[in-house]
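Heads up, one of the protein chains got dropped from this complex, but the rest are sitting where they should.
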Amino acid sequence: MPQLFQRYTNTLAPASIVAVFIALSAAVWGMHAIIFSPYATEVGQPVSQVVPFSHQHHVAGLGIDCRYCHTGVETSAFAGLPATETCMTCHSQIWRDAPMLEPVRQSWATGQPLHWNRVHNLPDYVYFDHSIHIQKGVGCISCHGRVDRMPLMAKSETLYMRWCLDCHKAPEDHLRPKNEVFVMKDIVPDEKRGVALLRAEEIDKTHLQDCSVCHR
Amino acid sequence: MPTTVQTCETLSERLSAVVLKRPTKLGWFTCIAISFTGVLMLNVAISWLLLRGVGVWGINEPVAWGFAIVNFVWWIGIGHAGTFISAILLLLHQHWRTSINRFTEAMTLFAVACAALFPLLHLGRPWVFYFLVPYPDTMRLWPQWRSPLVWDVFAVSTYFTVSLVYWYIGLVPDLATMRDRATRRWIKVIYGIGALGWRGSAKHWARYEMAYLLLAGLATPLVLSVHSVVSLDFSVAILPGWHSTIFPPYFVAGAIFSGFAMVLTLLIPFRKIYKLEDVISERHLDLASKVMLATGLMVALGYASESWMAWYSDEPNEEFLALNRMLGPYWPVWWTTMTCNVLVPQLLWWRRIRISPLPLFIISLLVNVGMWAERYMIVVVSLHRDFLPSSWGKFHGTVWDWATFAGTIGLFFTLMFLFVRLLPMIPIAELRKQTVEEGKEV
Amino acid sequence: MSDPLPPANSEAPLRDEDEFAPGAAEWPEDLSRRRFLQIMAASFALAGGACTRLPHGEILPYIRQPELLIPGKPLYFATAMDFGGVGHGLLVRSNEGRPTKIEGNPDHPTSLGRSSVHAQAALLTLYDPARSHAAMKLGHPETWEGLLGELLPEIEKWKESAGAGVHLLTQRIASPTLVAQIQQFLKKFPKAQWHFHDAAFPRSPMPVTVHLEQARVVLSLDAELFGYGGANVPNALAFAKARRRDENISRLYAVEVTPTFTGAMADHRRALSPSALVKFAQDLVVTLRDGSKSSDNWSAALLRDLQKHKGQCVVVAGEFQPPSVHEAARQINEALGNIGKTIDYLPAEASLPPSGLPELVTAMQRGEVDTLLIFGGNPAYDSPVDLPFGEALARVPFSVHHGLYPNETAQVCRWHLPESHFLETWSDVRASDGSESIAQPLIEPLYPSKSAHELIAVLLEQVPTTGYDIIRGAWEQRHKTDNFENFWRKSVHDGVAALPMPPSAKAPEPAAAPAAKAEVESKSLELVIRPDAHVLDGRFAENAWLQELPKPLTQLTWENAALIAPQTAKANHLEHGDVVELRYRDHAIRVPVWVLPGQAEGCVTVHLGYGRTYAGPVGSGLGSNAFTLQTSDAPWGGPGAEMHKIGDGHRFSTTQSERSMEDRDPVRLVTADKPAVEVAREDLPETTETLYPKWKYTGPAWGMVIDLSACIGCSACTIACQAENNIPVVGREQVLRRREMHWIRVDRYFDGDNNAPRLLHQPVPCMHCENAPCELVCPVGATVHDHEGLNVMVYNRCVGTRYCSNNCPYKVRRFNFLKFNDDHSETLKLMRNPNVSVRMRGVMEKCTYCLQRISAARIDAEKEKRKIRDGEVIPACAQACPADAIVFGDILDPASRVAAMKKSARNYSLLGELNTRPRTTYLARMQNPNPEIG
Partner (left out) sequence: MKVNGVYGLIAEFEEPSQVLAAAREARAAGYRRVDAYTPYLVEDLAEELGMHNTGVPVITLICGIIGGVGGYGMEYFAAAIHYPINVGGRPLHSWPAFIPITFELTVLFAALGTVIGMLILNGLPRPHHPVFETPFFEQRNQSHFYLCIEAKDPLFDRTTTQEFLLKQKPAHVWEVPA
């Protein structure tokens, strides 16, 4: 009497079951991988702009302070992008007819604003306030990375909520003295200094993880 | 029909024939066609729901839960008979269960599947349902474990998985029988895959039986827990009419009550159509009705104690609620519930009714209606007038509410018809054992 | 003013769906099957893990960044509003050049930082997409140049004819400059005529100013002291002060036709039909004069009470009462020596022209009108039925309508000119106490519109014609000061002019004493016509906020009804919801019947402002037009009305169907025989009665107290909250389904006898329970507590199970059953508060105690390393409340005002027995009944 199934099915059957399990876990892992991949987070992926503005040149090269352009950063929720006027203060003198700067001159002439592409974009239901972070001693580079090494601006952090919470849970590891907030210098984690700064800035850690701190 | 003595051979022959006989009867096609139109309607209703939002239903403030939850509880309740019969009655050595457990387990699965649709659909944002599942997300957030809805997610999914496994394991030896009795090769192969190469080895049987018993042991507390958890959706809340400690037992009793009602609603026609009156005999009807009668009385006790507590507690809100149910705008719901769930089942005291299919069929239908009304009373009537008179309101189901409900009924019957056509609805192997052993006893 | 475009890197609202693939969250209305399936696929794919990339927004910086303006920091500007010829001082918040919230101006003598429903709602009018966008000639868009082309030759003609045949029609005007300009016009064209018509703010028989704070006994003869009228805000505040004193709080008697806020606040209320009310007033005068025995002991006791408080009481007559009642009130006040103490009689309104609509219409019918210039208003709709303005207008060759909306009048005029909203233009106003304010614009006109000032300047062929120059010029002329620049700057900045107050007005000569014998009470059904409390004479019909705001004591929205007393209903065999044909002097309307406890017997009240045809998409075709019953000789109705039932089962779009408190005590009353300790007894469970330890709060611990003695039920809180928190309007259909979205609602109850009920109000926001039942049942933790004790609602975590709402005993949670917020209208986007998320479909929302304001204050405080000061955070409701009934603050700070109020014996928690431990509590309402009256 012939067998309904050939011998190989004895390996095939269990193997296929195992395969299904592997496939499922692979799918889950893949999902996770995608979510944290540069594709989804866009970390380290320069965003093209109408004017290829180089922070590297302006910050590292010319040593211009962040606040020269991002005027609101100490007082307002928004750091602010420089008005065309700000660009023109220098570029009406130097690189007056660099083709690269044509859009800026256009904007100045026509009164049409420059269209910059957002690099750091939070969802609308997240209310981030630059000023308080600056006031309490969170350095620019904690979130924006070493812009002094960025010819074109790119995200250096995922800006995922879990990333925010990492710092809101333990701010001490990310605080720096007030005079170093705008300095392009990587922070050296130092438990003692962190706690000291925490006390100095009167930061109340308890409510830092409240939903209401960021969501309204 | 001839009452010839059953042998393993004849038994296997007859029971597998139910599935293997060709060509399929026209009646079956018409039935499934009708129920499938229900499925199509369900699709339309769901699409419209996802397109416009839950606002297409009648829900509002204060009645933020309507048909969706009513149907959910109703279906889950129906889904309790199967596991009850196969697990608890197994442990209680009720051999008569064997004839109907496979069928009722299938019923359980499909009912739970229908039920599981509603919690998903009633979400304002169904596309983020996965927020209820614990997993390491990008937000470092977790479900809120204190919420009965999260308990539901675990209870219902566990219940479904375990029932599915239990049902499938029970099927394996019969699938082997199908494999061996089928004539066409491709059919043999399909059943063969399901049979996992079962060959009836004695050692396999031993482990199999042990596993089956263990599953029964696990399913027994599970079946009791599931509807208890569902009842906690209500009793954890502070709403008058919800906030009650008797809910878990009272819900479980109601579940088995409605479950057996649905079992009878389905069995009575099926045994007639497939001429299985000898396998599913009067005895089965009789015993099933007795279970209905018993659980029905427990449910009645539930109603009674609710009203009594309202009076005894002297809590104005509770008192008002009790009266509002009987005399308020939704009085017909209360009276329907009482008639169908308390009065009608009393007929089952008479044996003649317990064993005569037609009256039994009607009674079971009425009980199904009554149990739906009960859930409507619990969900809607409690919500529509709560603490502050200023926020009182009314609720009316829209056409989409009804379409969704009817659609799930269609889905349920579609699955049921497919089941009886494609799988042995009566456990052959177990019956073999019984017939042989009972044959000996005689 | 900066441009009205969405500013650089401000959070553009309405992009909540960015959380998901575009379209996955907000379904477009018009949607092909294909697209639908795509979206389904998309959203199901997302369900796998929501691994979506946020779409790339753009940032558009300024060219030149405006001074002062720091993106993200709101600015506040003082301005003022002309409301019914009375100035309201306002303080307006501007986010990146967009006015986003209107508040009262604290420095302004009459608004005192408080505001009214209409001041709040003015914001929506500014951004209303249905406002007229361009000049129209015979219904076709035209340019201003086109207008001038026609206008200038006309003006030449007027010069020859000295303005013969030229007629001006205006409503009440609060702007001294505008009045001056009109006078100037009349001087230049002496034969021109100026007419006055205002259906909501008619010529007052006897204008008065009442000082409720000084009055120990107040008698209102159908006077709506807290209604929409010009002095509602100061009245409410003064009355609240007089009620909250610990001893000798004032006593209010109200005799009125239809229940009003005043009646609701009264210690003794009596509902009388108009004719009975006239009789009552005159009997009062007679009995007072010749000391004769009063007819009933109610008025006897009232009289004794009044006489006991000579100079400390006041009798106020309602705006819509006949002169005889006003005269009666004046005589009583005179007899009791109240004048100058508790009430001032102002000189008859000189600013108004003698001639009104009847004269104009007759002139038009006679064909004497060549040119008609209509400044504001809508006579084609709101004129009495016996003055066929529309037809008469056909005989006017050159008619110009200047207004905010292309309304009924605009349709029939030759020209319609868009008017600038008061937030778009310079103007000035005079407040009820005579103080003057400059109204400065917050934003450039959204459309090519002109203000009345600018238009008249054109007619006068003046240069310059910009609003700024006109106002500044006028002020420079009127206020001669050595340093005008400083005076001007200070006035603009403060929102009120630094001026000496006008001389105190002297009472007018007593008119002929009224007949001692009052005319007999009419037996027939009396018709009562009143402007609607919210849309008034229909001028706010297009304002959806006001349409959806529940109307006083009916809680009705989006429509009007015929209000009758239960007895009247029985007598006429009518039921609530029956549709009747209401007939008066052979004119009739179909209107549903609303049986309203507290309404006077034998009369039927209908409100104006509905049945409009050209209001716009929001206001057209709602309710029935009561102007068809109004006649110029009886503008507020009279005897001889009839009702015939022609249908039934009308479904009212009301937000509260229940009337009584059902033997529960959400609102508690403190009276002489029921002391606070007993009334406000807290039957809270002991904290020990729980398995769980109590959560510790270190503070600030935010809490709120609502004083029911002060709350007049005006709903200013509701609409202020709506403006502040981007709360959508749902429309009549959804209100019918009970899906309104107001975060703070004002409940009203009729207590006691249905024929003479006590009227109660209770604002109900989220209670922010410490043991929040809603939080416990949320499966995803979308509503949880923060360390300051706020019950926070995280929209972007909410999946929409609505379990929280079911478990909320106060039912203050609101759910977006459908896509309620409008993300199509560009202008509405400008209106939204950028610091509050715009909620998407399928999420729960509720009062947050104005979390955005708390956060702002917290950030400021933490920057300065200090605690948040008491009063630094004021939620929108508390800020708007004209009666200062809502107080908010840190309940753990013993120095805070809220903590002090929570110590009051009257303090109680709503449904406290549920052990929800609400942070919002109430102060039981104090009643001061006259012991002589049962």
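Order as written gives the chain letters A, B and C; numbering starts at 1 within each chain.
Everything below uses one rule, namely that contacts are C-beta pairs under 8 Å (C-beta built on N, C-alpha and C of every residue); 3 or more make two chains touch, one makes a residue touch a chain.
Since the model is a prediction, treat every value here as computed from it, not as a measurement.
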| item | value |
| --- | --- |
| Touch partners, limited to displayed chains, of the chain removed from view | A, B, C |
| Residue among B:95, B:146 or B:394 that touches the chain left out of view | B:146 |
| Touching the absent chain when the full complex is considered, from B:28, B:48, B:130 or B:154 | B:154 |
| Residues of chain B (touch criterion as defined above) contacting the omitted chain | 7-9, 12, 134, 140-146, 148, 150-151, 154-155, 157-158, 161-162, 165-166, 169, 173, 177, 180-181, 192-193, 195-211, 214-215, 218-219, 221-222, 225, 229, 232, 428-430, 432-433, 436 |
| Touching residues on chain C - with respect to the absent chain | 691-695, 769-776, 778, 781, 784-787, 917 |
| Residues in chain A touching the chain absent from view | 1-10, 13-14, 17, 165, 209, 211 |
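What we mean here is this: only the chains that are shown with their structure count from here on.
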| item | value |
| --- | --- |
| Approximate Å spacing (C-alpha centroids) for the pair chain A, chain B | 52 |
| Intercentroid distance (Cα basis), chain C paired with chain A, Å | 46 |
| Mean-CA-position distance for chain C and chain B (Å) | 55 |
| Interface hub residues of chain B, defined as touching at least two other chains | 139, 141 |
| Residues of chain C engaged with two or more neighbouring chains | 49, 784, 797 |
| Touching residues (chain side chain B, partner chain C) in the complex | 47, 50-56, 58-62, 64-65, 122-125, 127-132, 139, 141-144, 146-150, 153, 233, 236-239, 316, 320, 383, 386-394 |
| Residues of chain C that touch chain B when the two form their complex | 20, 24-25, 27, 31, 36, 40, 43-44, 46-47, 49-50, 656-658, 660-664, 666, 734, 737-740, 745, 747-749, 762, 764, 773, 775-781, 784, 797-803, 805-807, 809-811, 813-819, 840-844, 910-911, 914 |
| Sites on chain A touched by chain C in the complex | 31-32, 34-35, 39-40, 42, 47, 71-72, 75-78, 80-86, 107-108, 111-118, 121, 123-125, 127, 129, 131-132, 135-136, 201-203, 206-207, 210-213, 215-216 |
